[in-house]
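Some notes on the structure that comes next.
With one protein chain held back, the other chains of the complex are shown just where they sit.
By letter and in written order, the chains are A, B, C, D and E; residue numbering begins at 1 in each of them.
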């Protein structure tokens, strides 16, 4: 606590295969500390990477929008590592400081009105029920 | 609990002024239940509307992206009313069902990796520190 | 789910002893549903009542202030039952609707600035370190 | 991460106007780090200060009670900066160590019973529905 | 909201393949509503099932222990559906009512001491640092 990081040179073949895929997919010279920690549990490393790769690939939403949402949830949950890594990823995908600070403003406001809506016990408007 | 809703016809002039601004700003025939509940505390109604209007107006991020982030935080916090209202707002601003389901996938994944990062106590990569 | 409620007439002697103490301490004709549910696990019923009674008794803080804090945390955590019971308790101890709505305003604001402080990663001011 | 602090001497006129109002309202020689961080986004600085000033001013609840509630929510949400700043503010408004430790006891107890009430899925007592 | 459930008879081949695997793996005549909702997003259905199947299979921990942990986290997060489904799964794997009520007691206590530890800002004991 914290666990030591498993670098490529120390990693098993199973772990190296994941590292190689991360580096190739993201075009990076090395994987970040999150993966080097998860490598203590190769099963979690493989599963988490497979899931993150799928979820964050372009779809109906573009990669930057997904990254901003990931960052927003991480701020709301107060995950310090995740805030650092996902804001850096967002910048790498085109976000600037002004955009990140607007994300923070929305996260703050949502956390406020979430509690107001629950506290006032607001009934759902009928118009919202079949909106999508 | 829930509090009764204050309709326009019952509202004070102070409350009606806010309702009028909401309807004009959003081009809607009526305000939704959140505002009709908050109207029990006119000070909170005015302040919250002023803040939401400012935060959600276009800036470095477009209105749809902001709405998707608002929805994402509301899902993560399990605010049922907020999930309903902000997904409906997102649809009104151009989101479709596929986009909302991708938001849910990102929210789920972020909540998972937030706990993994904390549980493994991953140290922040030096490269993230000055990323923005 | 929900579990059936254990009324006094069905309760064991062990459970009745707790119910009797709750009714005597709070001067109420019957215990509320929280205790009638917990009665399925007499050990939890006894321990929780003993703890709540101790924590909520007058000390450096008066009972109403403690009740408002209890309500505030319950709103922030979105516990629907707890919001209902602790707002009712606050009213029984002298709170009015205006006070409860101010509590909601503080809870909303705290949830907003909690995320802003974390998101901006604000360093603690030296003056705060030894404030108490 | 953390963002550098914007001191008065470096601040724009727009930011200085907020700093001046904070210092005058609170009768302090300088603003604390929260505001010096938010100053990176002047719009958030202005909006947040306006909201906090309004919410925390005396109303149906006195300023110390509001501050204790703010502190309680911040502890429950585990916002380290907010715990430090709002406990210091509470002390400045008359709280002592014994009062703060009673707040912590209530916060702990509320977090426990919030989960018990949800886990046992306790139905809301009819008497609570129209309590306020 | 809620989304309509996609039954086997309406499902695409892609969705049916997942349903078939769930039914075979768990030896059930039908899948539960969680999967019938996720089926609106086949990619999430496949990924989530693959992950849940892997995580919940026997390893260093037996399936019942894993299910109790899953239930505990769901209670702590107040996910009503998840509490219902994972307590039912725990019962199917051998849990009884007494065990589930002890889980609730631990969840409540953990939520209390989590806040006390944060509020008192307890420094980590050196002995804990390299405990595993």
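The working rule: a contact is a pair of C-beta atoms (placed from the backbone, for glycine too) under 8 Å apart; a residue touches a chain by one contact, two chains touch by 3 or more.
Predicted model, so just to flag it, every value in this text is computed and none were measured.
Only one of A:23, A:41 or A:97 touches the chain withheld from this view, namely A:41.
Residues of chain A in touch with the missing chain: 1, 40-41, 43-44, 47-48, 77-79. Interface with the hidden chain, as seen from chain B, comprises residues 75-76, 78, 80, 83, 104, 107-109, 111-116, 118-121.
Residues 1-3, 5, 32-34, 37-38, 40, 44, 48, 51-52, 55-56, 59-61, 65-66, 68-70, 72-74, 76-77, 79-82, 84-88, 91, 95-100, 102-103, 105-107, 109-118, 120-125, 127-129, 131-132 of chain E touch the missing chain (whole complex, contact as defined above).
Basically, only the chains that are shown with their structure count from here on.
Separation between the centroids of chain C and chain E, computed from CA atoms only, is 28 Å. Per-chain CA centroids place chain B at a distance of 21 Å from chain D. Shared contact sites, meaning residues of chain D that touch two or more other chains, fall at 1, 40, 43-44, 47-48, 51, 55, 76-80, 107, 109, 111-116, 118, 120-121, 124, 128-129, 131-132.
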